[in-house]
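Worksheet: one structure, shown below.
The complex is shown incomplete by one protein chain, all other protein chains being positioned as in the whole.
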Amino acid sequence: MAENAIIAVNEVSKAFTRPVLKKVSLSVDTPQSLFVCGINGAGKSTFLKLLAGLLQPDSGSVFIKGKCLRKETEYVKSKLGIIMHQSMVYPDLTVLENLDFFARLYGVPGRQERIRLLLEQVGLTAFRYDKASVLSRGLLQRLSIARAMVHEPEVMFADEPFTGLDMTSTDYLTAMLSDFRSRGGTVIMTTHDVSQGLRCADRVVVIDQGGIILDRGISQIDPSRFANDYVQYARESA
Amino acid sequence: MNYFLQSLKSVFVKDVLIELRSRQVLPTMIVQGMLIVWVLRIASEAVSSAVTVVGPVALWIAFIFSGLLAQERSFAAEHDEGCINGLIVAPIDEGTIYLAKLLVNVVMLSVYELVLTPIVMLAFKLTLSGNIGLFILVLMLGNIGISSVGTLFSAVVQLTRTRGSLLSILVLAILAPMMVPATFALLILFNVIPPELAGTGALAFVGTLKTAISYMAVFDIVFVTACWLLFGFVVKE
Partner (left out) sequence: MIRRILLFVNLILILASMWIALTIGQIRGPQANPDSVVRNIIYAHVPSSICAMLCFVVLLVASIGYLITSKRTWDLLAMASAEVGTVFAAILNLTGSIFSRAEWGMWWTPSPRLVSAALLWFLCVVYLILRSSIAGSADKKARICAVYGIIAFLDVPMVYISARYMQDIHQPSFSFDAAGQRLAFFMSMASIVLLGALLIWIRTDLLKIKNRLEEHF
């Protein structure tokens, strides 16, 4: 395993009442966009939470940029961004205040300029004095993306980011993610919308019954057969 | 150190801002406190000699129960939109989150105390005989004690269906020991117990104002430290 891998996961296991992940290993050596798919309850959300440090693995370890998540937590966390289906912004604060709070939390230098730029990117400049509670689902998700990117992370975890988004917001999100990706960021994403996932990804990972059963570059799979039934496809090609 | 203060301040300012925006908690707390005091006042009317004794008890009961309202909200707001996850993935120490929340709850309870204490004193015909500085010290020590445990367990009860009621039994069970010296201190400061009798065997209580205050200070130090150290374990998923 490369010392300077962006993400290195060594045999992590996690059990709730029953085992969810069993000795899963994964390595991401170069900046890329990873699409993690699996049926409900396969363990993809758990996997993402383990990577982001929201959950502690029962065994195994996670390294991000060569640093152990458990030991050098503060350094690692400052490199991570996370988007989930919950917006993770405060409904009673305005768009601007929300971003300002998270920018302060991460100690972002040149806060105001950074926020102004972000608001432009996600198209929320006109709404910056509105409370988050009055934003529509799509606008809220855009704010959530801006929130995740405020400290210019190097790795972005996106758990079901497309849920409940309309076309415009989906386009914004896709554009943000590919822009992030083109600037050398790494994206790890789960979604139920397989075709959407395939559109954004460089590499596909299928999780089933607590383990990775397929891990391949996007060019090495047959997209239509994959989209049709990826579990079946993964089992056949394994 | 610098980052610690900066992150402490940003979480604190954010929470105060949210409370100022929504104006949900403090008015409810004050009305609840007034109701508690009022009910105890009319109930104690039957025996007029008991009125002044019930006063300090009413004060602490009101502080505890209204404090619960503030504490419960302090993490409910984080769980509504999953914001707590946003805090956990940020490079902020969990202990700092605890301290910021504790500070918010202490400030809210202080504002509440400012309103409610005169009401209690009027209702129960209490006059302050002791040093006002000591009086404020006793109220603040009680305030910190009440908030310390409540803030920790507030993060816990968000995962339960019973939330507020579970929080109340957790907090009451842990706070029970502090209530004896806390009430005793107020009884002396309000001159319900004559100061010259304090510390003698003639009363149901033995001890002096000084020992009561030092007990409360020790209680606060022990529980704030313990909660601060243990907070990381309860907040992580």
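Per-chain numbering from 1; labels A and B assigned in written order.
Quick note on the criterion: a residue touches a chain if its C-beta (ideal position, glycine included) is under 8 Å from a C-beta of that chain, and two chains touch if they have at least 3 such contacts.
None of these values were measured; they are calculated from a predicted model.
Of the candidate positions B:104, B:123 or B:178, contact with the unshown chain belongs to B:178. Of the candidate positions B:18, B:100, B:126 or B:227, contact with the unshown chain belongs to B:227. Taking the complete complex into account, residues 149, 152-153, 156, 159-162, 166, 169-170, 173-174, 176-178, 180-181, 184, 201, 203-207, 212, 215, 219, 222-223, 226-227, 230, 233-234, 236-237 of subunit B touch the chain not shown.
As for the chain not pictured, it touches subunit A at residues 15-18, 56, 58.
FYI, only the chains that are shown with their structure count from here on.
Centre-to-centre, using mean CA coordinates, subunit A is 40 Å away from subunit B.
Interface residues of subunit B, counted against subunit A in their complex, comprise 3, 6-7, 10-11, 14, 17-18, 21-22, 77, 80-83, 85-93, 236-237. Listed in rising order, the residues of subunit A touching subunit B in the complex are 49, 52-56, 73-75, 77-78, 80, 82, 84, 86-93, 97, 101-102, 104-107, 131, 147.
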